[in-house]
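Sharing a structure, written as structure tokens. Questions coming.
All protein chains but one are shown in place.
So that you can tell them apart, the chains are marked A and B in the order they are listed, and the count of residues begins at 1 in each.
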Amino acid sequence: MDPRAATSTIASIVPAVRAGKIRAREVADAYLERIAREDAALGCYVRVDAEGARRSADAVDAAVKAGRDPGPLAGVPLGIKDIFCTKGVETACASKILRGFVPPYESTVTARLAAAGAVSLGKLNMDEFAMGSSNENSAVGTVKNPWSLAHVPGGSSGGSAAAVAASLCVGATGTDTGGSIRQPASLCGVVGIKPTYGRVSRYGVIAFASSLDHPGPFARTVEDTATLLEVMAGADPLDATSVPQPVGAYAKAARAGRQSGSSLNGVRVGVPAEYFAAGMDPEVEAAVRGAHEELARAGATLVPVSLPHTRYAIATYYLVCTAEASSNLSRYDGVKYGARAADPKSLEELYARTRGEGFGREPKRRIMLGTYVLRAGYYEAYYGKALRARRKIADDFAAAFAKCDVLVTATSPVPAFKFGERMGDPLQMYLADVLTVAPNLAGIPALAQPCGFSTMGLPIGLQVMGPPLGEEACFRVAGAYESRTSWHEKRPPDVGGLK
Amino acid sequence: MTATPMHPKYEVVIGLEVHVQLATKSKIFSWSSTAFGAEPNTETDPVCLGMPGTLPVLNAAAVEAAVRLGLAAGCKIRPRCRFSRKHYFYPDLPKGFQISQFDEPICEGGAIKFRLHGEPHSVRLTRIHMEEDAGKNLHAAAGVSFVDYNRAGVPLCEIVSEPDVRSAEEAAEYVRAIRSLVRYLGIGDGNMEEGSLRCDANVSLRLHGETKLGTKAEIKNMNSFKNVRDAVEYEVKRQATLLDKGERIVQETRLWDASRGVTQSMRSKEQAHDYKYFPEPDLPPLVVDEAFLAKVRATQPPLPEELFIKYTTEQGLSPQDAGVLVADRATARYFDSSVSSGAPAKPAANWIINEVLARVSDPRDLEGDAVPVPAKNLAELVGCVQSGTLSSKQAKDVFAKMWAEKRTAGDIVKAEGLAQVSDAGALEEACKRVVAANPEEASRFKENPKLMGFFVGAVMKETGGKANPKAVNEILRRLLG
Partner (left out) sequence: MSGASRIKPEEVREIATLSRLRLSDEEVKALTQDLDSILGYVAELSALDMTGVEPMTHAVPFDCPLRADEVRPSLPLEEALANAPRREASFFQVPRIVPGPAGGGGEEDL
């Protein structure tokens, strides 16, 4: 397969580049050209860094020529969610308040990807400060779902998912705080994983909710996703919450799952009753049940389980994440970086106007709620309660994983919705996260992969959850499912022909 | 303690919050240097600037210092403690919150012990916790202020006392005792003028015998021991005056203005703050286990009170002298060193208190290679006096020379023949013997003064060459007429 093709994968690019059969520069140029042609209609990239991409690609080629090891991701073109601080390259989190911020340092994740020979094509659009499920909360334009320009790509990593789906990069980085990798992956028909909390370093990832933020990869295949995660993951002395255990052999697990004839004998797939509640789109439910049957045909045993505190997950999530967000966003004040109100007459005016003008509606809403719940006198009733509910939710998963190896559910209760459909009522938007927020609260790994299409042609996604540090189990099951289906091979229609 | 109350009508109730900067090499949550006095904004990094995406990583030395302090104060060290975020908006606080400790501080309880006018005092502590320092705001003219973040992230210990202090004098002594302790432990400079030791006082009054606490005012901006004393004295007077008039005390923060000698209410009350404390999500709970405690205990230096007891009971020093020696670890060490070099305790103490300390601006100048008279050299000088080689008066002059010229007593005594001077009696005898043994030359001396050379030579032979020629000359001239 031509490494420059829209269907290229890490497996088709890296060996060819390492062997000198194709130059990384040619691959990068092909992708840059595709971006130039097609991204105007989609809006995935907030900043294309053609010069930087070419320089990186040339460096990979120089290494190959000199006989040096160019790395396990040699020449792989990636998009980087604009929440990862990239040294010398503007990083603005899709917010006006960080416009013009150029970090003097590099995030651990992007440093590791670059050291592995990957080529960053540019920074990807997102919901402002990672707050949102549709990429409609961006201060720098919306992102369209490549499967239908009238529909949202999901969020907050909407640009990442859409770019991978539209072949504007081979893989992308994202972050998942309440579903922001998995939900857009499912709405765009690609693969994404929220790893175990602390598995991937948060250093250089602009914080939304510190105890819930999880950086992770997107790609079009399970194996590519696993390969990217292996490079991104690992202990980091710059992150005190980073997990010290050695990184697992994720790509190997994915391949083992994919092996033709591989069976899932002995694998127990948990089906939590609470994840099939009313309100789910019947087509989504049908696709997910179909996936369960496919896994059973592969030899897995379906085990009904219960996660009784699921109904409290949204409330818990929105109390914890807004409290932490209101704290993390305190630093944006016009003093040290980013935007600043013009001609403030006093310090207080500097703060109030910089923040009032610089933050969009969703960040403001969450800051307000977070401030409310942390106020002296309200702490125990709201935040204190939420932290205890969180413990119960984590305990539910622990109990379930005593009975099964993975949990398989839907990711989003509905396929992609139309622009503007959910912007009127924030609570409606929040409730759609019901299937994704619990793993963030518990810190367990959860992967999303395509498992069907709606009659309208919009992707439907499956969610595979594992116990803490159980990414290998997720990749194995996901790899097996992928090898028995062909959803991941379908490509979105040509952008030009869409309406 | 039956000390005279500070005020005849009201009992003065004071609690103090003292912030101590820890002298670690790097900051509490990041790797940039804590060095004082650098050019503005040259000792910063993305973490202490609060840049987006940065994370705190805890400095082991800061934890060790806090534990050392807690153990020295007899605190209970929590086996597991937490960091919390304390939120407020202010330019010197880069993240908009300070990483501190709220409901689970590293140390609880304990007390600071010290002596005031020879009487022992013990002020109970509520807690000691770790936190990061903020940057510095500097006010320029014309409606702008400047911010320097060098200090942001320097580790602090906050020592919170129970309201046990009863006078301005005691308050100042309490702060002095903390300074001494911090320097003894080697964990900080305790320098109020440089800001490595800061103090806020909560002052309230109540009628003698009353158990309920009165309304307190928080006093800030006292940057010397004298300021602490003066500010508290002023505040007590201010509150007493108001209470006498039947007025109420307002619970507020007041700044001490040293130039005008008053405390001032912070005008245009700052905007509302709610600290919104919650556990710091970027730092898991901190565990301080028995092994860690044992290590710190094993390397804990002797403390002022221990040394005071040793000096007074074992070494027979007066409480006053012992008090001066233990006031600073450097002085105590110098004393211990001179004693272990052979000087008896009392004379060593006298020399240090009367001669050595007078010559240094900070006892810490006694440490290291720069001190002109190292402890062992002082011991040698004391030995000279003890053995009669030098009189005490001579010894004082010799010491002055030792200090000015960085020489040892032995060298000076030898070079200037001072030892020989003290043998004035013996020299006199030697000269007399020589004159008596040479009567012919003695009678011819008046006509032939050149004979002096003969006599000096004879005395030299007589004394085995050790006579001071100048002194001999003078004695012979006198004897020969």
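One rule holds for everything that comes next: a residue touches a chain if its C-beta (ideal position, glycine included) is under 8 Å from a C-beta of that chain, and two chains touch if they have at least 3 such contacts.
What you see is a predicted model; the values in this text were computed from it and never measured.
Trainee: Return the single residue from A:Val48, A:Val231, A:Leu307 or A:Leu387 that touches the missing chain.
Mentor: Considering the complete complex, A:Leu387 is the one touching the chain left out.
Trainee: Considering the whole complex, which of B:Gly15, B:Pro46, B:Gly190 or B:Gly214 touches the chain not shown?
Mentor: Only one of B:Gly15, B:Pro46, B:Gly190 or B:Gly214 touches the chain omitted from view, namely B:Pro46.
Trainee: Among A:Thr241, A:Thr310, A:Asn328 or A:Ser483, single out the residue that touches the unshown chain.
Mentor: A:Thr241
Trainee: Across the whole complex, list the residues on chain A that are touched by the chain not included here.
Mentor: Residues 100-102, 104, 197-198, 211-212, 237, 240-241, 243-244, 309, 311-312, 314-316, 318-319, 326, 333-340, 344-353, 355-357, 359, 364-365, 367-369, 371-372, 375, 381-382, 384-392, 394, 425-427, 430, 441-443, 468 of chain A touch the chain that is not shown.
Trainee: Can you name the residues of chain B that touch the chain not displayed here?
Mentor: So the residues of chain B touching the unseen chain are 19, 24-26, 31-33, 39-46, 49, 57-63, 80, 82-83, 86, 88-93, 98, 131, 133-140, 143-149, 151, 156, 195, 198, 218, 221, 253, 255, 266-268, 270-274, 279, 281, 283-287.
Methods note: only the chains that are shown with their structure count from here on.
Trainee: What residues of chain B sit close enough to touch chain A in their complex?
Mentor: Chain B reaches chain A through residues 46, 49-58, 85, 87, 89, 91, 94-97, 145, 147, 271, 274-278, 281-284.
Trainee: Can you check the complex and tell me which residues of chain A touch chain B?
Mentor: 84-85, 91, 93, 98, 101, 103-105, 107, 202-207, 209-211, 237-241, 323-324, 326-327, 330-331, 333, 335-337, 347-348, 351, 371, 374-376, 379, 383
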